[in-house]
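Apart from one protein chain that is not included, each protein chain of the complex appears where it belongs.
What follows is subunit A.
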Amino acid sequence: MHIVVCIKQVPDSAQIRVHPVTNTIMRQGVPTIINPYDLFALEEAMRLRDKFGGEVTVLTMGPPSAEDSLRKALTYGADRAVLLTDRFFAGSDTLATSFALATAITKIGETYGVPDLVFTGKQTIDGDTAQVGPGIAKRLGLIQVTYVAKVADFDPAARTITLERRAEGGTQVLKSKLPCLVAMLEATNEIRRGSMENALRAARAEVVKWSAKDAGVQDMSKCGLKGSPTIVKRVFAPSARAEKAKFIEAPEGGNLADALIAEVFARQPNLEADLTALARGF
């Protein structure tokens, strides 16, 4: 069995700072991490491999420095890492990204064996679109199952997979066939600690590096900015409300909590009666 896991190296978003004057992102010195949602996908893929045999290949598209995230994935226990890196990919939106990744997955299939499963995280923490997974699935003609909370059953011989999928108001249990693409939900498992053996292997391992051409891209106009139908015209910081917050302080001899409550009910006169009615109902 062969499983491809798509990961993304993202800035540790808790650390992003916006320049106060120019309103641009200050990227310098921001540490990068594997997109946290992708770790649930990687762990789930490795669990299936550990149980049923086979290999896990991690794939990412990004600048040469994204190799760090791939090595980290090898440390966790992935068998192989492929980095798709080329200036032609710069400026890709989700459609162009899904084209590049789908092309690379086809190439991975030709080179290392056709994948039975492709795993992704639910979304990335920098883009937050959740669109690349479905995009890859559609481009490769794979069944797509997103927001997966659990792989309930897996039968490699029958080539079927049963998944619990988060839906509005409940959980869908659905059965599908391989090959398919699974986008894992957060908190569905916990990434294992990398073993010393894997750490040593990861340090020595060769990360496969492909340019667009190496990956088999024929039509460069489908990559990067040119291949992106969406155009970001303006990036800006939202303006502050014209009126700043009114700061409440404790009145002389009074209590701050009561002062706040008086202010709240003065501004929302009907709220007090409604909350009182609710409180009586308890």
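Just so it is clear, a residue touches a chain if its C-beta (ideal position, glycine included) is under 8 Å from a C-beta of that chain, and two chains touch if they have at least 3 such contacts; residues count from 1.
Methods note: contacts and distances are computed from a predicted model.
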As a check of understanding, state which of "Cell division protein FtsX", "ABC transporter ATP-binding protein", "Electron transfer flavoprotein subunit alpha/FixB family protein" or "NADH-quinone oxidoreductase subunit A" is the UniProt name of the chain not shown. "Electron transfer flavoprotein subunit alpha/FixB family protein"
From A:V114, A:A203 or A:I261, residue that would touch the chain that is not displayed: A:I261
Suppose we count only contacts with the excluded chain; which residues of subunit A make the list? 10-11, 13-14, 16-18, 23, 25, 36, 91, 93-95, 98, 123, 125-135, 137-139, 143-147, 162, 164-177, 186-187, 221, 224-226, 228-238, 240-241, 244-248, 255-258, 260-261, 263-264, 267-268, 271-276, 278-279, 281-282
